[in-house]
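A single protein chain has been omitted; all remaining protein chains appear in their positions.
And now, subunit A:
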Amino acid sequence: MSDVVEKTLTALPSLLSLDSQPGAGKLSSTSKLGQFIRNITELTSKHEEEKLIKKELAVIKDQVSSPYTTMRQMRELMVRSMYCEMLGYEASFAYIHAIKLAQQGTVLEKRAGYLAVSLFLNENHELLLLLVNTVLKDLQSTNIIEVCMALTVVSQIFPKDMIPAVLPLVEEKLSHPKEIIRRKAVLALYKFYLIAPNQVQHIHGKFRKALCDKDPGVMTSSLHIYLQMIQESPDSYKDLVGSFVTILRQVVGGKLPLDFNYHSIPAPWLQMQLLRILSLLGREDQSTSETMYDVLNESLRRAEMNHNITYAILYECVKAIYTIHPKAELLEKAAKCIGNFVLSPKINLKYLGLKALTYVVQHDASLALQHQMTIIECLDHSDLLIKRETLELLFRITNAQNVTVIVERILSFLRLCNDDYTIIDLVGKVAELAEKYAPDNEWFIQTMTVVFSLGGDLMPPDIPSSFLRLLAEGSQSEVDDRQLKVYAVNSYLSVLNDDCSHLPQRFLQVISWVLGEYSYLREGLDQEEVILLLKKLLDQRGVSAETRSWVLSALTKLCRGSGRAELALAVAESLSSTLDTVLRQQGHELRHLIQDGSLHARVLPQPAPANSLEVDSSLSFLDGFVSDALAAGAAPYKPPHQRQEELGQQRAPTLEPYALSLPMSLSSCTVTDRQSPSVLSMSSGLSANSTEPSQRAGVATLMLEGVKRVWGKEGYLPQRDTSETPATVEEPSDVVQSSHQQVVIDISQPEPEPEPPQLDKKQQLASSLFVGLGSQNSACLLGKTEATVPRFRRKPHLNDASSSGTSERSSDSSHSSHSTADSFLYGGLLEEEPATPIQSSRHAPQPIAASGSCEARQHGLTVNGVDENRGGAVVCAKEEKRAHPTQLIESDMVRVRPNALAEGAVVPPQNCSRHLPSTSSCGSDSEVLKLPFELQNLPHSDIISLISDSHLCISCCRVFREDALLIVLFLSNSTEMVLCDVALELSCEELQMGSLRGNVMESMAGRTSSVCHYTVFMERPHTHVPFTGTVSYQTQPGHKHTLHFSGKLTTADFIRPLVLSTEEYGKLWLSFSHDVKQNLRLLTDAGDPLIATLNVLKDCLQLHIVDIIGSEGIVACRLLDGAPCLMHCRVHGASLAVWLRSSLSSFPDCLLYHCQRALQEH
């Protein structure tokens, strides 16, 4: 085909002169547009063109606003304005007329009008509002073409806030008899899903219908949505695997109509989409993966033709094979495929091969070895893209042995590169490699110097800050640290001694910080010299104010001692009249500190304390000041975003068309349609044959927990069969070994003086690049024990939850935290067994049955490879939950009110460990955990045991304070021993936390317990928030133990009643813009259904019922003492139509979810 185009296009010149040529028949050369285009083509200079177009635009403008212009003429004018816009000249006067044309024209003109609108306006343009009514009208038209046009424009330019207006109509189109309409409707919904996922939540069921549509086009379109949804939560769609596999098998087998063939390949777009979906579903899931091996094999086999499109499919296939649970036979074929790509003479294929290789080496580094010579050739390829991708590949295979060579390669690429995006990316990678694998201090500092000077001020700020942190915190060896610091000081001094005017600001900042902090470490260095150098920097032109401030801080640190003080004083004096207030203040501070030596020593001790300063981020030391101010009548503080929001509420008019959307969406929502995402995950996943969803769900989570992780983050985990490694690996690894000595030399002098022949050089490079990838190393590379210990292993850092402890126990801590994470008590209660209370009360007469199923689980767990010890603990926690069903209900769903605080709410610790053989020592005493007196009167949950080991039991209670959630953790020492250095750490990414007290203790006597509080705040609602925590303690000095625990909090924990009057409610209602509507189940078992339902919600979620009038009720709550959420409920047949509004966009969704849960569990 392209040949045909080539031919006709070469005939262009003749076409220009002769109108009678074929193809020119359609050219409307006589029309005004044709004339205009013709005139423009004839022009030679840009200036002339500009003049002509200005003139043309003036004419168009004139005609467009004339009342005598017919719609047909208008269409022509619009096309001409489109042309002008395309050439880069604004024709904004035409926008409104384009909308008018779409509104009033006949089909013919409408089409041009819609096209003009979609080209002229983008999603943010305010004129779009005027289009809503037109689109609504056309969506309801009986003319298919009009409906098509409306759907097209809707999916092109409709913004988030206009979606509700058209959503019901678009949804309706899903069952239109014409497939083209259905297809466009599905794609429009896909677009809506991308822009505002929560608005189309309720249509998920209909997406399934689209997936089963008899028209392949509609089905293909629905896959776009599925790909997106599966990316977000693969587990919810496992039940569809069978369908996807069947579809793919049919497509590959050529069962689709021939129309869908592309160059005799059946529906390639569809195939690729399915392959992507399957790879997402099969990731880390052996049983699912097994169902797709056959069809993948078939796809590989069929895609043999030598055409781009088959390569595209093959590429997706290979990716899928390496993503899902591995199968040796397929891996082998996929590897061969990649080989063909990489070795292909076609450059596009080579690139794709490299890309595939980059993806694959994370799983199987030996593949890179097979292609080492090709990779080396690509490294010197003339096309930058190929070079770049090769570097990416090398980055992935870097280890401690080849790091110097690879980093050198990347840096030399960087020196020639002038693309900002590439520089930022590569600089970050080099910094990462340097920190991870640096062979020695000198190399590290030198490399970082290059990184800083090349990366310049484009560099993301976390690179310098993490570098400085590394210097400050140091590693485990002090000698090493000192050496590193001294080396840094030395090299930076020499940098400053040279011309440093070209250095980026970030680098200068790093230099001045290091010199200020560590120059004292270097013996024999005159500090005055350092001060002089810094002073020079301060005076240098082109140094930014920020950098000056860094320099000044360094000077402040250095100004100890007589000679230096005078120098520094001179600097301070010179700054006393500067215009920059920050510098002036710093100069002022500097002068003060010089004059007061003892103050200086206190503020800036030398050496700087090893642990970073404890920063009281909650500013609690100001509490007294604040309460005084409040008592004196000051207004309470509001965070900036809240003020902003309030301002916005006052000013901004509500833009959404409520009159339009309200009745339609209310009537179109039903309970069954609409589900919150997490509920859906359960019900849709299991809807097929689950009579007892709770049990099934529990089992599903358990199984997942037990499934072996096959691919780790960086590769394939150990269980791999050694026979799988291709035999060819042996060969290159020999090369590696034999040339090992050579490599060592290479590292010290990357470019050896005597020049060997070209090929040898390449061989040499190969051996130095691919060292450490041989089979003797592959075991450790694949097994994630990280044989190449990062050079700079950071010290355990208390603030850093991810860093593990140093003790011998810490090595398996990740394991234990994994198993406890999944079964942690209230995460487990709320999440994995949502309906446990109901179910267990049903089974109450036969408690044996419950524990029986529990045993089965225990069995399953151990079989599935979870360490028995830890697995035991997990199971016991679960067993305990089962054994006390009634207590469970209390513990989570009903809050213990002050008056209801009975003995039942207090759980003696032995309760939780009674069934725990390995920790029997824990529970023998009869100590009872009690909330501190001052908290007992607040609403709170039960005290539940979190985790325990042979020494320590940790229990937890949630106290619902008005302004925060209080997590009270009880540590009880279950032994007679004294535990030392007990430190508790709790962290959560999404929430703000403040520790109130008691998280660090020097010692803890035997048989005592201690209480520790955390206040938790939630500013943005999340349905569930996981948190993690660690407790470390020492039984004897040096014997450090670490316990990891984790759990989940839900929004429900943060909801507080909001008491207000009906009038206030009304006022507030109008000021909120985020709303969600949905139908809920109405409880009809007792009395007035509305009151009964609202009471349940009130009890479960702490809502405040403002008023109930007839069949309507209004309810209010707030997120702690922050954003309110209002709920309007109306009895609507057998369901409750609720309408929620809030100032926070995600709050209504969250609340709705919990309402559903509460009603379900009732």
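Keep this in mind: contacts are C-beta pairs under 8 Å (C-beta built on N, C-alpha and C of every residue); 3 or more make two chains touch, one makes a residue touch a chain; residues count from 1.
Criterion: contacts and distances are computed from a predicted model.
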Answering from "Gap junction protein", "AP complex subunit sigma", "Aldehyde dehydrogenase domain-containing protein" or "Actin-related protein 2/3 complex subunit 4": the UniProt protein name of the missing subunit is "AP complex subunit sigma"
Identify the residue among A:A102, A:L115 or A:A335 that touches the chain left out of the display.
A:L115
Touch with the missing chain holds, among A:P164, A:G217, A:G282 or A:G1029, for A:G217
Of A:W269, A:F413, A:Y487 or A:F1017, the residue that touches the missing chain is A:W269
Touch with the missing chain holds, among A:T246, A:S264, A:S287 or A:N348, for A:N348
Which residue numbers on subunit A touch the omitted chain?
1-2, 4-12, 15-16, 22-24, 26-29, 33-34, 37, 41, 72, 79, 82-83, 86-88, 90, 106-108, 111-112, 115, 118-119, 122-124, 143-145, 148, 152, 155-156, 180, 183-184, 187-188, 190-191, 194, 217, 220-221, 224, 257, 259-260, 262, 267-270, 272, 308-309, 311-312, 315-316, 347-348, 351-352, 382-386, 388, 419, 421-422
